[in-house]
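As structure tokens, the structure follows; a few thoughts come after it.
For chain A:
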Amino acid sequence: MTDLTLAALLPALESRFGPDVKVLPSRKEVLGVVQVKVDRLVEVARFLHDQGTFTHCALVSGVDWIEHIEVLYHLWSDALKGYLEITVETAPEDPHVPSVTSIWRGANWHERETWDMLGVRFDGHPDLRRVLMPEGYRFHPLRKSFELHEPEELEVKARHV
Partner candidate 1 sequence: MVETLYSVAHTLVVLLLGLLGPLVPGSGAYGPFLAVWLSYLVVGALVFAVSLVNVLVFIWWERKLLGRFMDRRGAMHVGYAGLLQNLADGLKLFRKQPFSPREADDLGYYFGPTAYLVISIAILGFLPISFGFSGGAVPLSLLVALALFSFAPLFIFIASWSSNNKYSLIGGMRTAAQLVAYEIPLLLSVVAVVALTGSFDLNVIVGDQAANGWFAVPLILGLIIFFIAMLAEVERIPFDLPEAEAELVEGWSTEYGGMLFAFTMLGDYVRALIGSYLIVLLFLGGWSMPWGLSSFPLSGIVFFQLKTYAVFAIFIWVRASLPRVRTDQLLQIGWKRMLPLAMVNIIWALALVVWGYPVIHWPAL
Partner candidate 2 sequence: MNATNTSGTARIITHVKETDPMEPEVPFAEVEAVQSKEYIPVIKETLTGMIQRGLDAATKPVFNWAGRNSLFPLHWGLACCAIEFAAGFGARWDGERFGVVPRSSPRQCDLLIVNGTVTWKLSHKLITLWEQMPEPKWAIAMGNCATGGGPFRTAYSVVPGVNKLIPVDVYIAGCPPRPEAMLDGILRLERLIRERRA
């Protein structure tokens, strides 16, 4: 099953994982959008990596939708020549997502950045530290509750890291 075409892959994904996976209509720029339940994420990722030839984890990011936090994975396949988008939803207070660093080493810093910027904890991540903001900074700037501040206010904020 190493060289699945896309037409076969997504149904295979759906049939294997059942209701935990939802394939959304694809957009122009990505091959497909797959919604995954949090607890099956690692399995789906493993499946896509091993059988779906998605060997390159291009991007891990997140969006704060206020009522929930969406974590996005963009995977590239050299065989299919396209990106697959995986989305995972998690609760905004104390969000947890399993880490995929065991599958793609390259996801390491992306997950660190998502933790830094959005406060999503990646369980099983080997080294979940802040990467862009200084260690000990208290906020997660890309949360919608964190506003861009006036500089004067900001200084106070930044100094109380």
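Descriptive notes on the structure:
Keep in mind that, in the parts below, contacts are C-beta pairs under 8 Å (C-beta built on N, C-alpha and C of every residue); 3 or more make two chains touch, one makes a residue touch a chain; residues count from 1.
Quick note on selection: all candidates are chains of the complex that A comes from, given by their letters.
Values in this document were obtained by computation on a predicted structure and should not be read as measured data.
Evaluated over the candidates 1 or 2, chain A touches in this complex the candidate numbered 2. Against candidate 2, the residues of chain A that register as touching in their complex are 132-134, 139, 141, 146, 148-151, 154-155, 157-159, 161.
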